[in-house]
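Of the protein chains in this complex, one is absent; all others appear in place.
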Amino acid sequence: MTHLALLAQQLDQIFVLAAHWLLSDLPAALQPLCSAILSVAAIIIVFATLFAITTWLERKGLGRMQNRYGPNRVGPFGLLQPIADGVKSLTKEDIVPITADHAVHFLAPVLLVAASFMGFAVLPIGRNMVLVNLNAGVLYFFAIGSMMELAVFMAGWSSRSKYSLLGAMRAIAQMISYEVPLVLASIVVIMQAGSLSTVSIVDLQASYTGIWPHWFVFTPWGFAGFILFMIAATAESNRSPFDLPEGESEIIAGYYTEYSGFKFALFFLGEYIGMFATSGMAITLFLGGWSAPFSFLTWVPSYVWFFAKLLAIISVFIWIRGTLPRLRMDQLMNLAWEFMLPMALFNLFTAGLWHFLAAGSLRWLVCSTMVVVPCILLSRGLKHKKKFQVRTYHYSQ
Amino acid sequence: MNLEAIKSELEAAVPGCRLELVANPSPSGQHSLRIDSAHAVAVALTLRDAPGLRFDLCSNVTGIDWPGKQTTEKVKLHKLVDGTQQEVEELRTTTTPGSLEVVYHLFSIEKKHGPIVLRMSTIDRDANVHLPSLTPVWRSAELQEREIFDLFGVVFDGHPDLRRLLMWDEFVDHPMRRDYVGPDDYEYEPTAHDEVLRRANQHLSEGGGR
Amino acid sequence: MVGEGILKGMAETARNFFGSYFRKDRLTTVQYPEQRDPPIEAARSFPFLVYDGEDWQQGMRCVACQICEKECPPKCIFIEKSKDKKPDANGKPQFFPATFNIDISVCMSCQICVEVCPFDAIKMDVVTDLSSGDRFGGLLLDRQRLAKSDQYYNSIHPTEAAAVDARLAAERARQEAKAKAAAEAKSAADAKLAAVTQAQPEIGGPR
Partner (left out) sequence: MNTIADPTAQPELEPLSETSKEQLLEIAMGPQHPSTHGVFRMNVVLDGEHVVRLKPVFGYLHRNHEKIAESETYLGSMPYTDRLDYMCPITNNWAYALAVEKLAGIQVPERAEYLRVIVGELTRLQNHACLIGFLMQDMGASGTPLMYAFREREKILDLFESLTGARMMCNYMRFGGCRVDLPAGWLDQAKIVVAGFPRFLDEFEQLLVGNEILMDRTQEVGVLSRELAVSAGISGPMARASGVDYDIRKVDHYSIYDRFAFRVPLGSHGDVYDRFMVRLLEMRESVSILEQAMRDIPAGPIVDPKMKVRGFRPKPGEAYGRIEAPKGELGFYLISDGSPNPYRYRVRPPSLINLTVLEDLCVGRNVADIVTILGSIDIVLGEVDR
């Protein structure tokens, strides 16, 4: 038994051990730097591969939802499609509008990709697998996240195209509005954990009562926080139904209308990486990071759980994209300010109450009520204001 | 509805209007009513608003080009030829000016009857091509009258936005007129023969094309 | 409750997602080059000229009457009538098309040429993969490329071709009967004439 446990532990730590082994002969002064470079390279490679897999998964999944095959010509099951897409975008002509601000036009996609990758620095991908354990990790993550807005606006402004500008304006308005509920929704976790460090937040969740884990999502405030966080994360990463900044049926492609070739691909990469980063943050904050969902499954390596959770969230994103039409700008704003924000504030209060009430079914009852009642009231308010309903129709005599 | 009855009702409602029944010999039996342009709007309003008529749907507006006819006839004239009165045969051509005609097909949504066909003609095809617009009466004529202005060259007075509809603004002619000659910048056609081939060759020899 | 309709919609897409793995009617795509739908008899792409027998020049049914050229709405047919005549399937001397071109980049597959042809000489093909890099040469089909055998016609439109063949056979039989009757009448008349001339030898000779 102990032998198996040791094997499991070694499997769990295989990448950490491998890195140690690789760097052990280097002079001690160089070790931290090389370790960082190695980790960064690993993150870039892993998540760029995940991007490729996700594009394939998305096209396949959407295809199946729409009763078609999806890509199936390049490689078995179309698995090499991302490579074909990459080659295509590399060989395409890179067109820059004459009137565009060339330097900014070039920098925007680079900045977007760089910013989206930087978020991974504080995400614990597995046990002991985090690039830097900042004690202000969550804060760092959101600070980096707002750099993406800058990149998007740079793209829209420097293109000197009306559609790009419209897209950039939409993106700015949307991202700033949704950053507020995003941060507020995650504060409940910080309140509970008493730490901004992502590592300690995960550690706190990686214990079990019976077989059940202590994930924050399994509390009333955590569940509400998770849903709010996911909605805001969808909007932050410009995913359907919040894909207004690039709403192709309205404003062509929004802020990257004037991009082509590899820069266009970089935007795609940046968006997907950003989506992974926010999803990874949601996993870290609410879904117990790399911890196993049941105590008897702890022998499975921790990074497997992280990526399994990530893929599950991505699948939900794809599912939503395949189903829902896009919101309009004013509706998007209404949702942010009239539903998300008050809900997140209520949730803060609920989390505080949870902390001070004694554990037991009474605490559950009170806090659940405090989540459900405002939710119903606020959504009733949203609905009532619009007066939308399923109508009945009459026929001519 | 009887067209005669409508005619008399209109004549009573709009004093001074000149209406004329135009018979249609085809089996469709859709006879029409020619109205004069001076009273057109008043007649149209009556048709739309009179409680017994209520033609509230102007379904279709059509432009028609009736080019002028040249008739040549031999006439015998008495003329002084070489100092003597002689009878001389001479060819004389008479030209009727032709006209542009606009046809409105009206239906009634309220009474579910129709169609009634209104016709209006211009005086000729060149200088006097003005007709009153019926767009203030029926909005549906808006784009259709623009189209007729574009393709036939009828100028509708009182139209809110009389611009070309289908051709581009710089275009000069009116392509639906029957004497319109298309530009000969044809794309090369391998099956070109007869007239098309002759014109294509002429075009190419004149250094046309792109 | 807000979100009910959204959840219903998501259930529907999920049902389609899983259904596409198990139900044929949810995944109707035909993987084109490998799989093909069964040929549809009524399908039409572009016209071709039917010939009887083995030799396309000999058996060409077209007599260059130029009706299809006149009736073709986009005017994509170009025919030049021959100067001489050749015998047709019934042995009757007929003109034939010296040139018969169809520009299939202009043709709109309306089938009007087929309907107006009194000789059942032009029919619609079903071949669609006619793409060519050469706009003028590759898409301008001449007499030889247009000529396809009656067997081919029978293979692509069996029902229609059977009706046409029956009609043509009836026509041929009628012609033959007529010819036979004419020949008989002629021989009878000849015999009669001969009898008359024999009976009245003294008159003899045409005046």
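Per-chain numbering from 1; labels A, B and C assigned in written order.
The criterion applied here is as follows: a residue touches a chain if its C-beta (ideal position, glycine included) is under 8 Å from a C-beta of that chain, and two chains touch if they have at least 3 such contacts.
The shown structure was predicted, so the numbers you read here are calculated from the model rather than taken from an experiment.
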item: Where the missing chain makes contact, among the chains that are shown; value: A, B, C
item: Contacting the left-out chain in the complete assembly, out of A:Lys92, A:Arg160, A:His214 or A:Arg326; value: A:Arg326
item: Candidate in contact with the missing chain, chosen from A:Pro82, A:Pro220, A:Gly247 or A:Pro293; value: A:Gly247
item: Touch residues of chain B, complete complex, unshown partner; value: 24-28, 30, 41, 45, 49, 56-60, 62, 64, 103, 105, 109, 112, 115, 117, 136-144, 151, 160-161, 164-168, 175-176, 178
item: Those residues of chain C which, in the complete complex, touch the missing chain; value: 2-6, 8-9, 11-13, 16, 25, 28, 40-44, 67, 71-73, 108-112, 115-116, 124, 159
item: Contacts of chain A with the absent chain, listed as residue ranges; value: 62, 65-68, 162-163, 165-166, 170, 240-241, 243-244, 247-252, 321-331, 383, 386-391, 393-396
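Everything that follows uses one rule, which is that only the chains that are shown with their structure count from here on.
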item: Per-chain Cα centre nearest the global Cα centre, belonging to chain; value: A
item: Centre-of-Cα separation between chain B and chain A, whole angstrom; value: 66
item: Centre-of-Cα separation between chain C and chain B, whole angstrom; value: 43
item: Of all residues in chain A, the ones touching two or more other chains; value: none
item: Touching residues (chain side chain A, partner chain C) in the complex; value: 61, 64-69, 319-320, 322-324, 376, 379-380, 382-383, 390
item: Touching residues on chain C, where the partner in the complex is chain A; value: 1-3, 5-6, 9-10, 12-14, 16-17, 19-21, 26-29, 31
